[in-house]
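All protein chains but one are shown in place.
Letters A, B, C, D and E name the chains as they come in the text, with residue numbers starting at 1 for each one.
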């Protein structure tokens, strides 16, 4: 469950894929309850029928949170998450849609201020059961280097 | 609860602030249950005692989701959320910390492909009870223009 | 979010209406779990099929609690809730029904013991998606007076 | 679990008492999530410190719902609940307070329109661990008569 | 609610039956969240369609926990639960199945080390709405004797 991995060990292009998970009405109700976002887009099926998408849609923060949770694997104590870039909601996720996530190491770069760590970028792509991309983001991981860089 | 607002109506520098909310142990347990992220950083107080931060910390996705939920106000049917940029976890949030959010219109810009909408950027800053910044992100809102632009 | 309002500022006949919210199976299961009321009327769809109403019905306390929560707007620090009168369950609410609430200031009266506060009565009417009244109650608000009364 | 009881079987003065239940922070967070009432009185321990009561208080609808749930005993298929009168919040309930409920048959009366049913009034008194009354209400039960009345 | 019962008071062959309870999608999502078991058997309806059982199935620990909870009746302070034997998952339970439990005193025996207590075995049989047995186990209750035995 713990697995040490240095900056140098990550390879651009590496890919892993999660199992699937069905987004249920329960998930939406619990997420509304956790966040306090009771917008009719998520909670009012009558109003939704009058809108373009025709039915309730999952909160963007729900899909993002669940998808990130799904990517959790072994714990690397040499790295930590410090943020996300370019999070985009591409398509709505409806009740009963089943999502899975593909994670790709898309970039490695120097950190502006730290010579002993580097930035690893994990591109997270979330797909529904029709293999349509519904959400995408870039996870920024700060990983310790085996050998400090001298280039910054 | 519904309030129409065009791209032209947003003013750079506008600011609003939410009420506060205490992040409880319950929030963390429910978020773990929703996302499946049971990492010891959030769930194992004995292990946390052996780490630098000394106690359980809230999931980044929990603070992000709750903070975004807290900013939900009137519904503007002329705009929709299409993503977030530069989401950063600045400081850990511990059980019993109380957060609030300050939202500032930080930018307005043209959309690369749509002449009838513009992008409004809401900078969301999340503070704890010591007024320390714990999380920051930029919310991207696509808002309809009163008058289509001709410049793209 | 905070908005001061004195007894004198409430007008009989004032009305506001909430957005809608669909009552889900999840709401019923969570309410049973919170209250410990697992009566077959709410939890056993086979038994319900043998009854007049033919399907599971929401707990009265669920509809009441959700409806009151839906009416929460700006916080008036000059008033506080001290109870409810004439709470009546008019019609059952089924899974997937969507409710909304209409609040009307129906009465203002003196308080028996306090000259510096008055009682504001908010009539709360809960409707389903067919605009049938399903629950009604009177919310009693004790609001500070701008000018103490001398009449009691 | 099912126990038939006619209007005539209820005796004014009959009394029963529930076991106790501690109201936890979890109960408040779940109730906020179910109702959407995230008022700082319940959710913001920093703001509460600046108020008279000094700490977070349970929602009135939470105490009411839990207390009513606690009184659920055998199911009487000859009676049904049709409402509550004179619900009053007497004292705040704080996190870690332990409540129990005393139910007393306080009145029996004819129903204005039904000769085959009568109204049984159950007075529900909720106490905390200091035996202080925190909430009171009158539960209205419509119970079938063994013998229809002729008096209305 | 409290009811004293000695070892001698339990009769082999005694039987009681619970009310029914429908196992909902919500129960499965909450159980996954509580236990961290997000296996696709419970959470991925697309994957389940490719399997023999064709749809999501409830966790074994969910059916066991709910069934045991359903058997909770009066509290006997002269006895306590010390375990279960021969817990078997006979048939899968699907979303919307309604279960009930039959409890039979199936055995009484001496405890290897205690002369003042005896072991009461409660056979718990869980059935679905088609009266098919889905789960069975033996609950071991250690009950105080009125008169200590001398036979061990």
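As a convention for this text, contacts are C-beta pairs under 8 Å (C-beta built on N, C-alpha and C of every residue); 3 or more make two chains touch, one makes a residue touch a chain.
Only a predicted model underlies this, so the values are computations on that prediction, with no experimental measurement involved.
Shown as candidates are E:3, E:81 or E:147; the residue that touches the absent chain is E:81. Only one of E:37, E:107 or E:125 touches the absent chain when the whole complex is considered: E:37. Hidden from this view is one chain, which touches chain C at 30, 32-34, 36, 38.
Within chain D, the residues in touch with the undisplayed chain are 19-22, 24-27, 30, 96, 98, 129.
Interface residues of chain B with the unshown chain, by the touch rule above, are 25-26, 29-30, 33, 38, 40, 43-47, 56.
Going forward, only the chains that are shown with their structure count from here on.
If you average the CA atoms of chain C and of chain E, the two centres end up 39 Å from each other. Look at where the CA atoms of chain B average out and do the same for chain E: the two points lie 44 Å apart.
Residue positions of chain B touching 2 or more other chains, listed in rising order: 19, 27, 30, 34, 36.
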